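Complex shown without one protein chain; remaining protein chains in place.
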Amino acid sequence: RHGQAETENQVGVATGLAYTTVGGDTLQIEVSITPGKGKLQLTGKLGDVMKESASIALTYVRSLQEKLQLAADYFDKHDIHIHVPEGAVPKDGPSAGITMTTAIVSAISGKAIRREVGMTGEITLRGRVLPIGGLKEKSLSAHRAGLTTIIIPKDNERDIDDIPESVRHELTFKLVSTAEEVLSAALDGGF
Amino acid sequence: RHGQAETENQVGVATGLAYTTVGGDTLQIEVSITPGKGKLQLTGKLGDVMKESASIALTYVRSLQEKLQLAADYFDKHDIHIHVPEGAVPKDGPSAGITMTTAIVSAISGKAIRREVGMTGEITLRGRVLPIGGLKEKSLSAHRAGLTTIIIPKDNERDIDDIPESVRHELTFKLVSTAEEVLSAALDGGF
Amino acid sequence: RHGQAETENQVGVATGLAYTTVGGDTLQIEVSITPGKGKLQLTGKLGDVMKESASIALTYVRSLQEKLQLAADYFDKHDIHIHVPEGAVPKDGPSAGITMTTAIVSAISGKAIRREVGMTGEITLRGRVLPIGGLKEKSLSAHRAGLTTIIIPKDNERDIDDIPESVRHELTFKLVSTAEEVLSAALDGGF
Amino acid sequence: RHGQAETENQVGVATGLAYTTVGGDTLQIEVSITPGKGKLQLTGKLGDVMKESASIALTYVRSLQEKLQLAADYFDKHDIHIHVPEGAVPKDGPSAGITMTTAIVSAISGKAIRREVGMTGEITLRGRVLPIGGLKEKSLSAHRAGLTTIIIPKDNERDIDDIPESVRHELTFKLVSTAEEVLSAALDGGF
Amino acid sequence: RHGQAETENQVGVATGLAYTTVGGDTLQIEVSITPGKGKLQLTGKLGDVMKESASIALTYVRSLQEKLQLAADYFDKHDIHIHVPEGAVPKDGPSAGITMTTAIVSAISGKAIRREVGMTGEITLRGRVLPIGGLKEKSLSAHRAGLTTIIIPKDNERDIDDIPESVRHELTFKLVSTAEEVLSAALDGGF
Partner (left out) sequence: RHGQAETENQVGVATGLAYTTVGGDTLQIEVSITPGKGKLQLTGKLGDVMKESASIALTYVRSLQEKLQLAADYFDKHDIHIHVPEGAVPKDGPSAGITMTTAIVSAISGKAIRREVGMTGEITLRGRVLPIGGLKEKSLSAHRAGLTTIIIPKDNERDIDDIPESVRHELTFKLVSTAEEVLSAALDGGF
């Protein structure tokens, strides 16, 4: 099932695009929320930068508390676990920031994520989306996995023409500057 | 007693299949639950990936809270200790994920685990079962230990034909995609 | 958008000036405040000295509690997250001290920061502003990014004449000895 | 007094058998229980495996709570300190597991430990006793120290004939498979 | 302003004398006290010995609770932050002990510290002042910075004659054996 698009829309699972020395790959970001004490748990052999990305994503989502109509103590009364399979493969870098954000909002709100959508982009604390590397390789792997829409940072627009035309024409690119645009494009029914 | 199947069904102890540089081996995953404060304790010289597996397994089980008919504060009021004998032997990797899941559910529910069953498979936060390596060696060691049924990831189906025919014919393979299928096959009386 | 001045005044985001082996750069300091338990969270691959700067800035701001008309338990009831994009770029040094101070006060008070202002300076616990290195390179990058006012430590006055005249004449330098002077110059509407 | 059997039965002190590169040795495991908050403290320059042994022993003993007629919050309201003199000598390995178990139960119950008894064996979470190495050297040191009974894992039965006959005939070997058998043999008055 | 005496008496800031491989230097010890939970925070790139000095100074000051007429829970209800600018310069050693002590007492009591006074000396838990090294270099830097009185350990009396006469005659040396003597000499109005 890895490297393959999901067969139905899922809650709490978003598809990211990774870029390694051996090419692009898709990865799932899974988020599980349980009653708890406000703990953030991170698994999947994540490096320090990726762990920081997760906490940036979480603080950003916490700033949406009113918009998400959450109780004031919601984040104190729940634990959030973010996992990135496969567990033995080391992962790092900031470009899963918007994917983590989307998976967290989906898990919290119960809104499913559109299964044909992949995404890549660094997130900042106030929801800005920063550019990433490896767009070409990431797009190829997204296409290979059967995704049809990929959300990318507006600042990467200039890198789209590096993607082979055959693939480029079968993908829809959503250019985004803010996390709210990401959520609107990725969540089933919008944000 | 090591490398030998149990003589009766046990609660809180599941049999996993390990794969090392010197071949396959069986291992026991023991889970003990005591009144406490929600602490997860891990022993048995476990590497980081295996420790993460345990916390993924636990979060997955926590997501079953209603299905398991547990009080809302069950996991805050109990400590969970997972041990993998033998204590001086280093162990690592994600493939004990479903074994840990099964042992935790058994310990919590009091349902015994079928003693003739061994299992191997990585688990994800939402209960997906991911493929593992070394199926041949693991199957040989399971057979040697007297197990008759082994639960394996559906994505490893293509590796079954690598197992010598004499052994393959004396083992029943349960192919699973989800942790719920694992629990149904492993727990005495089903799930 | 990086290396470019903001297009409008922002709350909780201040522009600092950094100095690396490859020249000057501008960086954003983002601060997000959420209901919480008094936790300080720091992200952006910050080195130890920069992390200490953040906690010095925070203690200094805590000493302004009455002046900021905050409830006595304000800092116990909120979490403060300081992030410095981009997440994969290591950053260190004490010279972002006054920038962090400004971003924290802005986030707490809701007062915007003047978008044309950049700043650099080490802060001490009682709000003294200490001199920094690389003023020339920092000024060039500030100018390149479209900033028109830069706040610098009074003890760096003697370094201004090292900046090329063409740039120097297009920048306004605010010389400061105390954090209060920084806040007066940086906050929209003063302090 | 080291390397010498105690002159009277003691509460909270059990005699273990260690095996080092320079031969066998006896060691004391001391347990002190004080009113507290459920903390486990370990001293005596213990290696990681031995520390894990201590926490396995403690979880096993916690599972005996009802049998030991302890209040439900007994382990939350007491601190347990396990020390292995001599403090400057590094110690490691899992084979003190049953000795730690015995010393903890003795300290909790107030039952003395038979002074002529030494023991060695790894313990698992559910009280299984696993085999150990160095039985010959351990037996010689036990004999030298004046012990007359040694409790050993049933799986080490086959190693007894390696012990010189003169020593073997002066020692009584208790072969055990479970921690309850250990406690029955070691505690003054049984378990 | 560094290496220069303050222009007025300050509360919570004491001047210490440091000794490095490149000679003597003066340094400020800043203390800020805020409502809190009893946390001690240390910044300024301090080494382990200097951090321990700070906690020794704090415990000593806590032993003065009645003398300072502080509420019994004063230290549980306040956070104490000790900072030693400049933040990028590593500092270590025990000789700032009495300077830290003085700055803490000043911050707690609100009594200013005499601006013409510098000091150096290790402190012990019961307020003994132990000798330090580098008195000559420290005295030269104190003199250069415009200080006129320096407080030194009585056990360093024999080192005074190593200081060049021209400097020695412009400095007043206060020889002390106890922290109370330090406080009497350093606090504006005495102790």
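Observations, loosely collected:
Letters A, B, C, D and E mark the chains in the order given here, with residues in each chain numbered from 1 onward.
The definition used in the following text is that contacts are C-beta pairs under 8 Å (C-beta built on N, C-alpha and C of every residue); 3 or more make two chains touch, one makes a residue touch a chain.
In this text, all values refer to a predicted model and were calculated from it rather than measured experimentally.
Considering the intact complex, the chain excluded from display touches D, E. Here the missing chain is touched by one residue of E:20, E:65 or E:184, and it is E:65. Per the touch definition above, the residue from E:52, E:157 or E:170 contacting the chain not shown is E:52.
If you put the missing chain back, the residues of subunit E touching it would be 38, 48-49, 52-53, 55-56, 59-60, 62-63, 65, 72-73, 75-76, 93-94, 97, 122, 124-126, 128, 130, 155, 177. If you put the missing chain back, the residues of subunit D touching it would be 1-2, 10, 12-13, 28, 30-32, 34-37, 41, 43-45, 81, 83, 85-88.
Please note the rule applied: only the chains that are shown with their structure count from here on.
Look at where the CA atoms of subunit A average out and do the same for subunit C: the two points lie 30 Å apart. Centroids built from CA atoms put subunit D at 52 Å from subunit A.
Shown for subunit A are the residues that touch two or more other chains, of which there are none. Contacts between chains trace an open chain of neighbours here, each touching only the next in line. Of all possible chain pairings, those that touch are A-B, A-C, B-D, C-E.
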